[in-house]
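The complex is shown incomplete by one protein chain, all other protein chains being positioned as in the whole.
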Amino acid sequence: MEKIQALRQQVDEVNEHILQSLNARAALIKQIRELKDKVSSDYFDPEREEEMLRNIIEKNEGPLSGKMIGDIFNHIFKVNLEFMGISHEKLPLVSDINKVKFCTIKEMFNLEKEGPYIIAGPCAIESLEYAEKIAQLLKGNNIKFIRGGAYKPRTSPYDFQGLGKEGVKILSHVGKKHNLITVSEVVDGSEVESVAKHIDMIQIGARNMQNFELLKRAGASGKPILLKRGMSATIKEFIFAAEYIALQGNKKIILCERGIRTFENKTRNTLDISSIPIIKKETQLPIIVDISHSLGRKDIIQPIAKAALAVGADGLMVEVHPKPELALSDSRQQLDPEEFQELLGALEA
Amino acid sequence: MEKIQALRQQVDEVNEHILQSLNARAALIKQIRELKDKVSSDYFDPEREEEMLRNIIEKNEGPLSGKMIGDIFNHIFKVNLEFMGISHEKLPLVSDINKVKFCTIKEMFNLEKEGPYIIAGPCAIESLEYAEKIAQLLKGNNIKFIRGGAYKPRTSPYDFQGLGKEGVKILSHVGKKHNLITVSEVVDGSEVESVAKHIDMIQIGARNMQNFELLKRAGASGKPILLKRGMSATIKEFIFAAEYIALQGNKKIILCERGIRTFENKTRNTLDISSIPIIKKETQLPIIVDISHSLGRKDIIQPIAKAALAVGADGLMVEVHPKPELALSDSRQQLDPEEFQELLGALEA
Amino acid sequence: MEKIQALRQQVDEVNEHILQSLNARAALIKQIRELKDKVSSDYFDPEREEEMLRNIIEKNEGPLSGKMIGDIFNHIFKVNLEFMGISHEKLPLVSDINKVKFCTIKEMFNLEKEGPYIIAGPCAIESLEYAEKIAQLLKGNNIKFIRGGAYKPRTSPYDFQGLGKEGVKILSHVGKKHNLITVSEVVDGSEVESVAKHIDMIQIGARNMQNFELLKRAGASGKPILLKRGMSATIKEFIFAAEYIALQGNKKIILCERGIRTFENKTRNTLDISSIPIIKKETQLPIIVDISHSLGRKDIIQPIAKAALAVGADGLMVEVHPKPELALSDSRQQLDPEEFQELLGALEA
Partner (left out) sequence: MEKIQALRQQVDEVNEHILQSLNARAALIKQIRELKDKVSSDYFDPEREEEMLRNIIEKNEGPLSGKMIGDIFNHIFKVNLEFMGISHEKLPLVSDINKVKFCTIKEMFNLEKEGPYIIAGPCAIESLEYAEKIAQLLKGNNIKFIRGGAYKPRTSPYDFQGLGKEGVKILSHVGKKHNLITVSEVVDGSEVESVAKHIDMIQIGARNMQNFELLKRAGASGKPILLKRGMSATIKEFIFAAEYIALQGNKKIILCERGIRTFENKTRNTLDISSIPIIKKETQLPIIVDISHSLGRKDIIQPIAKAALAVGADGLMVEVHPKPELALSDSRQQLDPEEFQELLGALEA
């Protein structure tokens, strides 16, 4: 036990050396930062960290392994960043109001009224006649946004894939005629430009939330982007997907919660209602709720719409079709015009 | 091809025989049902079906396999039930307002005011002093229900397991003193009676949602039961769990949505907000939302509480503790008294 | 009750008639099919079914309604198709060996040895030096396939995104030098052609499994395609994603199970081992298991590799890096050369 005592004293001494070195190190780092401030370079320098780490690990002769030494130094680096008031994880643009100010929906489209806003229309554009009917319905109810899929990403290649360019033309036509803001999905980078010419807001669907090349191309178009959450995307992944768009200089991004995949099968997806206030806290971006895809059924759409607005969503997306039973896709979840008006009535009440 | 034509004609003839037999069969079944009506036996008779099935399969000489024949006859039985207006799946009592009428929360406790109701209190009863403080807080805010765990089911046996009988005594004492309705969890059938003597509503926790023996014992106590949804229970399983209680003659059942387990980790569970209107449609039972366990964090509790009420929940359960940072369990999600009052204010606004 | 007994006996008799008719019908259908086989017409004939149905319903005089009768006969038709081994739904090409015969891995690359095959290499190509080291390691162990990411889809835009074209060049160089088959991911349709020029097999990553335009472009290149299962894709969606490639005339498709997203957090994903025999049953396509991404940890890689081969996978994908602790991505799951050789040893034992 005496021997242990002696060894422990040695440990205490080494501890003290480490303590002094850590503080000396922090003082040096502070000086470096102050110099850097003057020459306005970035504070946090991951490459320098990696270089240091490589140097240290190369010089390591044990008995601690390189991994263990790396582990400790990474922690030391982290505490030093904290010491200098730098968050290790760089705040994304979409969250950092000091760097970039993102647009509200009202600002994006120069709207007069405050939200919440409703974006409505058929799952897919199927014909001019149907699109015209929906446009009239929306206009008559003072709705500002019309949606409709022209390029439909479908699980099976044997399902209806949308009218493509023809669909874009129809939607654009009825949009202009009735002075509605048009929203339609793009599924491939090569179509972004041609769609951006005719449509007011580009939608990125759930399946493409991490199709980063598409995000970049859509972001670069300068158009407002409606980004849907992936079926099993975490909120963190969702925010970073928006960041890919933001990094193109695009300040017009609307997020859309549309339910996540779970074991529950009474609804098509499980609407993650908590994601709305969390995203409101963690980002500056507006967020809406797609109540049709979240549910995959329409009998409970009224209470869910109310909940989405109560929780603070900036708007709702909802599918409406002149004759849902004849729709070429998602016929079970699309409202008919009468049900749509009942929904509007319920929201006003 | 001629030969095929001939064989097809034979198939048509057999089809016709089957058609006639099916209709003859339906006519017989109808007669049987009418006779049964007079002697008031149950219409749907699964044992008789099984007996028929066994008979048929035994007599089967192929070429169709017993399984295939069974498959077809099961379908025939199903259509016949439909023909007689009997749903094959027996409607559970909790869904069938014609059989049993279940109580509203107001009726259960002879309350004056309509809901929504708030059930609040600490995760666990830790001391008389704390319980008293919370009781005063609730009383002062005109809240009718106080909750507090005495028997705590915990993942690790090394975590605080609750005060047991002592906790029940404390809760009962402050409840009576301040005229509050008390709610506490029971985790084993053997404790039901002793808890029922002192506590006004028995809670069955998420981990025990399919502990059917506990459900039966709790149901048989005649006390109002608060049944929480299991962590990964489907809505269907949730409803059938309530049915185990109802079958004991208990008409005082409150369901509680408390979030389901998903991959998202910014919240402890994912609140399945859609379950509330679905359960409202499919059953007669009142349902509340446990906003504390759904989230596992308190910074977004206000918007979630609003959403829960907007969607039609009959009430909210929320955890409040005099000093959450010192709480022996779930310290991160419990509100302090000030936060609790802010929540109440936000709900009234 | 006596009367009921008598009626029930009559039902039993009718049941027996139906039983006999069903079997007689099946025998006739079988004869028809055998005749058809000789004249090579299609087995399943939806028009004939509809015609029969119309006939039957026209002749129906109740008491069962036409819809009910139709319901039962549709079920009878379905069971008969099953009896003859014909699937009712249209088989995708990847499942229908009678339409298109897809390649085995051996056929795709003119390999001498039967599998299982191992595809190994670093998560990302980081430098020529590292790639060369890995190529030598593989060559020395008689591995035929080298993988390495040049275009890396990353959750955060601030993470290492791969060397791009430079990475393709490096991989192609070491592949040719050491006579290894090269595998690398493509993340955008516009890169397919340039990558296809240099790389032997194009990988579609999990995030892009439903990037249908990319699937089509990759399929049209004629190159072998390695398609990874999406993080939360069902097996059905996975098979249909492969069908998008197959419809481009591409017969060289390898599927890759890489784990699905669940609540369990001791592994990065949950390897869905059952998907391998299911896909073997439902399609003709070879399937391999990515044991690195499934797990996100390497301490249990040996038993999992053994399980993957025992269940019938055609190969394994595994990440190996000269110095995993310095890797720019996924450092925790990449094996070092020594661990890699231990794995190979364990698989041979």
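Each chain gets a letter, A, B and C, in the order it is written, and its residues are counted from 1.
The criterion applied here is as follows: a contact is a pair of C-beta atoms (placed from the backbone, for glycine too) under 8 Å apart; a residue touches a chain by one contact, two chains touch by 3 or more.
Computed from a prediction, not measured in an experiment: that's the story for all the values here.
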item: Of C:213, C:272, C:290 or C:319, the residue in touch with the unshown chain; value: C:272
item: Absent-chain contact - pick from B:25, B:261, B:293 or B:321; value: B:261
item: Positions on subunit A where the hidden chain makes contact; value: 1, 3-4, 7-8, 10-12, 14-19, 21-32, 35-36, 39, 48, 52, 55-56, 59-65, 68-69, 71-73, 75-76, 79, 82-83, 232, 261-263
item: Residues in subunit C touching the chain absent from view; value: 232, 234-236, 260, 262-267, 270-278, 281, 294-295, 299-300, 303-304, 306-312
item: Touch residues of subunit B, complete complex, unshown partner; value: 54, 57, 66-67, 70, 90, 153-158, 187-190, 207-208, 210-214, 231-232, 236-237, 240, 243-244, 247, 261
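Here is the rule we use: only the chains that are shown with their structure count from here on.
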item: Whole-Å separation of chain centres (CA-atom averages), subunit A against subunit C; value: 29
item: Centroid distance [mean C-alpha coordinates] between subunit C and subunit B, Å; value: 39
item: Where subunit A touches two or more other chains at once, by residue number; value: 232, 236
